[in-house]
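Left out: one protein chain. Kept in place: all the others.
Moving on to chain A:
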Amino acid sequence: MDPGVADLSRLQFALTALYHFLFVPLTLGLSFMLVIMESVYVMTGRAAWRQVTRFWGKIFGINFVLGVATGLTMEFQFGTNWSYFSHYVGDIFGAPLAIEGLMAFFLEATFVGLMFFGWDRLSRLGHLFVTFMVALGTNLSALWILIANGWMQNPVGSDFNPETMRMEVSDFGAVLFNPVAQAKFVHTVSAGYVMAAVLVLGVSAFWLLKGRWTAVARRSMTVAAAFGLAGSLSVVVLGDESGYALTDNQKMKLAAIEAAWHTEAAPAGLTLFGMPDSVAQTTRYSVQIPWVLGMIATRSLDGTVTGMSELVLQAQERIASGQVAYQAVERLKADPKDTAARAAFEQHKRDLGYALLLKRYVADPAQATPEIVKRAAWDTVPNVPLMFWSFRIMALIGFLMIALFAGAFVIASLRRHDQYRPFLWAAVAAIPLPWIAAELGWVVAELGRQPWAIEGVLPTFLASSSLSRAALWTTIAGFTLIYGALAVIEVRLILATIKHGPDEDEAQAPAPVGAPIPAQPLAA
């Protein structure tokens, strides 16, 4: 196997996932904001709210199609680029993806057509129902994909089967109610709500500053302020750091985020800033707040946050245990009825994945020297400075968002929407922030998972397909080209739509006077 292919596959996956994740969170949030706006329209019957809904619906549509288009790549990329991953965990990982299609994608995709084409064919309440179904569908899809992703972070409810050489599900309920998945779902959709609220708030602020379409802008700002305040509180308070204390691997991620090289006496202090140094394994110039990390991570004053050095020692032990499991699997391959091998496997199967880490250095993990075992154990430490800084910037943006929406909420409650111009400029300037935070959140979650594709089960470098580097470079170049062009087109269209404002566009094809009304059935 060519290790360069795994690296290139990671590059392609990161590019396509980060790109996909520019559009999806906005869809998650904006769909529910449309439900709120349209509900007010249905309840009050005021045309201004219809205009608000239809304008943000247009923005939603432009963004939605790119989420769909780039999602196609994601659905098939496990098979195209991560063939061994697909074989190794398809029995568990495939199920949430299939359920996502059946339960969520059909819902959002079928109803989104009616949402755009059904204004004249549905009753007001009927159309609101359709919009709600779109919002429900998009958010359900986030639930299922995060159940899949949560399992990669914390692979519960499954066992390795030597007869089929793969992981198989043993408890589907555990996969479904995986605490890591639940935390991730709440955190991710909340981030989407914040993203949508920031966009709506920023654009409304821009219009207020320019004194254009102020009726629509004030209404939009009010919805964004309330929705964004709830979302930003949720995204920070229900951040998924709470899940990091669960397993060894999640502990490693937490230790890397906090640059905790060694276990501290409880309760550990939170490192606010500092310069993590991976070579010297220390954090220079650190500014610490005592007690806070221990309280966040363990929800107690006496729980300890395990440091990286200690976690590496544990990894060494698990590698040794995994070597036994690996040898047992090899013997079972030769003779499935070998009862001694079966017993050894059952005892050590939990650590099989750790032995696979050795395959980076030796073909047969059983032959690894203690030096190699030690090196492989240190491989379980992710990129510490990257984790440390990504997390801090993301968290800082989270707190800024709370401040922004608290301000907007007060201003909107006092009905002084257009009276604080510096605040409005700040709201415009804040538009890119949630995108930065969301992308960094992906980095923390997925680069923090390295070196594992499935934590503790399958290392990333073993998970890729048997492809050539030339094929990888072809598709990376192709995707970059297509995605780049579409990004430029999308941003231009959104800016043009914002500039054009919420006035209904009859200009593209004016109806001739006295044109016959098309025959159409009445809405059911």
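Note that in this section contacts are C-beta pairs under 8 Å (C-beta built on N, C-alpha and C of every residue); 3 or more make two chains touch, one makes a residue touch a chain; residues count from 1.
Throughout what follows, contacts and distances are computed from a predicted model.
When the unshown chain is looked up in UniProt, the name that turns up among "O-phosphoserine sulfhydrylase", "Cytochrome d ubiquinol oxidase subunit II", "Phosphate transport system permease protein" or "Dipeptide ABC transporter ATP-binding protein" is "Cytochrome d ubiquinol oxidase subunit II". Within the complete assembly, A:83 is the residue of A:83, A:263, A:309 or A:383 that touches the hidden chain.
From the options A:13, A:49, A:111 or A:452, the residue with contact to the chain not on display is A:111.
Seen from chain A, the chain kept out of the figure touches residues 61-62, 65-66, 68-73, 75-76, 78-81, 83-84, 86-87, 90-95, 97-103, 105-107, 109-114, 116-122, 133, 161, 163-166, 168-170, 172, 333, 465-467, 471, 474-475, 478-479, 482, 486, 489-490, 493, 496-497, 504-512, 515-521, 523-524.
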